[in-house]
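Here the structure is laid out as structure tokens; the discussion comes afterwards.
The complex appears here without one of its protein chains, the remainder shown in place.
Residue numbering begins at 1 within each chain, and the chains themselves are lettered A, B and C in the order written.
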Amino acid sequence: MHADQLLPFIANTFDQMPFNRLLGLKVTRFDEQQAEVRFDWAGQLVGNPVQQILHGGVIASVLDVVGGLMAVSSALSRFGDIADAELAEKLGKMSTIDIRTDYLRPGRGQQFIATAQVIRTGNKVCVCRMELHNEQGIHIALGTGTYLVG
Amino acid sequence: MHADQLLPFIANTFDQMPFNRLLGLKVTRFDEQQAEVRFDWAGQLVGNPVQQILHGGVIASVLDVVGGLMAVSSALSRFGDIADAELAEKLGKMSTIDIRTDYLRPGRGQQFIATAQVIRTGNKVCVCRMELHNEQGIHIALGTGTYLVG
Amino acid sequence: MHADQLLPFIANTFDQMPFNRLLGLKVTRFDEQQAEVRFDWAGQLVGNPVQQILHGGVIASVLDVVGGLMAVSSALSRFGDIADAELAEKLGKMSTIDIRTDYLRPGRGQQFIATAQVIRTGNKVCVCRMELHNEQGIHIALGTGTYLVG
Partner (left out) sequence: MHADQLLPFIANTFDQMPFNRLLGLKVTRFDEQQAEVRFDWAGQLVGNPVQQILHGGVIASVLDVVGGLMAVSSALSRFGDIADAELAEKLGKMSTIDIRTDYLRPGRGQQFIATAQVIRTGNKVCVCRMELHNEQGIHIALGTGTYLVG
């Protein structure tokens, strides 16, 4: 695969993951500087039905997804063209080691935007910071994730 | 509500949460010592379709649910009978402050069992440890959650 | 105590804590927006003597100190003048609930600067983000702390 096809390929892979589809996640920005994932409010994503707020697990999930996307981008950016088999093998070895989610405000809104940036990168481990905001810019949650990338 | 109706009522409230239903979670044990939540493998819970393993967000979600259940039990166990309005008010104020999830092994299995125990309790904050195993006893993930309970 | 004496009093209390003195910590900035703590390199703060880098525990300690300082400031800023006995009682109840430290780069340098900012505030719990840099602006570590403040 040519280097310039990598990011679109990975974004598509994330969009197609069954649980990401269940949550309605869409990769809306993805380059070597930042990853962004969006999803719309949906009744099935609710935790507390009285308060009509997102379930904490939805928030943790999307933070993990956007952080993982960023970690993959960071790890792959040092390769140029890469054989498909090698790419598949590398992607198969990447995984979340641990993640911390801080819930800041109730998950209310019509659309939610998760972003990630790399704060430590290496050939084995990558650490990312993630944030979740709603469409009005309200900061809902924060994440810190450690990813195995090599 | 009589004290002995509290735990069944809360378990039912958790079972009815929309996102818990989407995940297929069932509260299978819930007393003042331990909370247990189970769910079955389902194709829509998959992260990586090649490897056929649970999405990390599913794991984080169920650990948060079982920890929250335990935290609620811990917080309510010091009340005896409680007026319904007061119970609703107290439950509405309870929330996850932060959670750490450690992914230990790939999420493979037919059924998954999440358990929680209280490690710090107080009238404002409760800390729980959570674990996820599959039906063969394989230890898949570990969580540590801090909950606001008063 | 008058409201404008509070922050200097608290900064002095932190400077006088025995373990903070052992580490050589100095509160160098402290207002309602930001807290900053500095310390100089010292041989006794070393972990690995071959590499001559700060011990991870030193880094975790100073991140906790600067985050705690910020949490105290955040909690007290909503009081105006406060009776000394009430202040002492409130301070006595404040404590760290949990903290995550991410080690980004080896702790090398001549002086180290820790800063904190509040990311969630309330009348019971405060969450802060902390950073440690050296005198050249190298980013060494990152922290996320949850504090009980009321």
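What we mean here is this: a residue touches a chain if its C-beta (ideal position, glycine included) is under 8 Å from a C-beta of that chain, and two chains touch if they have at least 3 such contacts.
Remember, it's a predicted structure, so these values are computed and weren't measured experimentally.
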Sort through C:A11, C:V27 or C:V62 and give me the one touching the missing partner chain.
C:V62
Since one chain has been left out of the picture, which residues of subunit A touch it in the full complex?
97-98, 100, 124-125, 127, 144, 146, 148, 150
Residue list for subunit B contacting the dropped chain reads 100, 102, 104-105, 119-120, 127, 129, 139, 142, 144, 146
Interface residues of subunit C (partner: the chain not displayed):
16-23, 43-51, 55-58, 60-62, 64-65, 68, 88, 92, 95-103
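Please note the rule applied: only the chains that are shown with their structure count from here on.
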What's the contact topology between the chains, one of line, ring, star, complete, other?
complete
For the C-alpha superposition of subunit B onto subunit C, the rotation angle in degrees, rounded to the nearest 5, equals 180
Same or different contact residues where subunit C meets its copy subunit A, judged by the half mark:
same
In whole angstrom, the CA-centroid distance of subunit A from subunit B equals 23
Chain centres from averaged Cα atoms put subunit A and subunit C apart, in whole Å, by 31
Could you tell me which residues belong to subunit B and also touch two or more other chains?
97-98, 100
